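Here the complex is missing a single protein chain, while all its other protein chains stay put.
The letters A and B name the chains in turn, as written, and every chain counts its residues from 1.
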């Protein structure tokens, strides 16, 4: 069936603002269809309907080119801003295909962010938390990616939270949670939001999946976290999982300046006592980050503690001697030297 | 330094949070098809140095001034300026304005708006921030948009093929790719 069949068009029969917008859109197309009518154009303008767009989305996601898949998702997002919410939310509630649900979720999330109405997310949150199919739960979580989802969950009364979702039995759901939080921290807030950072730490600590927790702790910015969160991270340096200890050390390297002195002492202790090379490497990085040019003496004092790590200390010392004042540049130069 | 080593360095930065600046997409701030760019690197297109985009549709206190960045971002609000269409002394000349603070000293700002019920710090995508106005140093209502690093305005963010005087700045059109 054509994605924009007559059946689809007849379903759009409400005199709403949404319909007016569609008619306006269709009106743009009239001169083109008229002028190109004799040449059998490959594309023919038609009236938009939600059903038609959804049918086309479903087909394109199955067999379309990457460009086509992106197009149908983007068009749905744009249309979702204009159309009434009911039809869209009903589709979110009943959809059984994970790829389509993710696209519908993205459209709903985009509409919620555009209209500043977090309540629109409730059906999506419900599916993320409660659907019996883990692939659909994961798709619903992925639908939230790219918006201020932590803030939106709060506005929905924290009925569904990432701390809850990270305990899902399905790894794909946990992975989606981690990706949302890492993305939101880096691309929506650029690491500057205290609530997102602290939510990421709380989610990591709530997780029974050490890999997921480690990814959260090592990749989310700690720039704005409060003292209580720093203490939680410090406590995590004693967990059994070495990857988690290393991630906690990495996270502690990024805490606010007011926490630097005591954190540095914790990381020095960690370096001296932990036998795991990855943990020691993360401790050195944390020490370098907290002190930058001022960390040289501390780093030098650790030479010989673990002879296998002395080359790492050398690399940090060389990078710090460049006198760069921005951590991202120091880290970049250190990686160049070390590898 | 060979290529393999450098690529490793780049991968390390991507894998761990290191505040890597990224390119965003900026659309026009007014959902009126008559909105256009009237200043770019040069003020009024042929005047003194400007290094920002001025966008207007000849209206004041009537049309929504919307977030220009495509996607959800945190718009921090700096208000406190009395409503004005033709300039006022407020907030160092910026008038009522918003800042999206990116990584490594980068930011994207939208200035001079007329505050209304929509105004306030928020995370949103293309949402209403206030009304197009002329608060701060402005001889008429418009939106001033700039992309800075450590408070120095940059020009390379104009669209890949160049945003220019007369460019249509309707909210459906991409007019820049700021770094954040």
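Criterion: contacts are C-beta pairs under 8 Å (C-beta built on N, C-alpha and C of every residue); 3 or more make two chains touch, one makes a residue touch a chain.
What we mean here is this: contacts and distances are computed from a predicted model.
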Listed names "PBS lyase", "ABC transporter permease", "2Fe-2S iron-sulfur cluster binding domain-containing protein" or "Imidazole glycerol phosphate synthase subunit HisH", with the criterion being the UniProt name of the chain not displayed: "PBS lyase"
Chain not shown, its touching partners among those shown: A, B
Contact partner of the left-out chain, one of A:206, A:260, A:278 or A:305: A:260
Contact footprint on chain A, counting only the chain that is left out: 2-4, 21-32, 35-36, 39, 41-49, 52-53, 56, 59-60, 63-68, 70-71, 74-75, 78-79, 81-82, 192, 223, 256-261, 289-294, 322-329, 333, 336
Residue ranges of chain B at the interface with the undisplayed chain: 1-3, 5-7, 10, 19, 21, 31-34, 39-52, 54, 57-64, 66, 77, 79-83, 85, 87, 91-94, 101, 103-105, 111, 114-117, 119-120, 128, 130-131, 133, 136-139, 141, 144, 149-156, 159-168, 170-175, 179
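We take it that only the chains that are shown with their structure count from here on.
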Interchain centroid distance [CA atoms averaged], chain A/chain B, Å: 24
Complex interface listing, chain A residues touching chain B: 81, 110, 113-116, 146-148, 151, 182, 185-193, 218-221, 250, 254, 326-328, 331-332, 335-336, 339
Sites on chain B touched by chain A in the complex: 1, 5-6, 8-9, 12-13, 15-20, 22, 71-74, 101-104, 122-127, 180
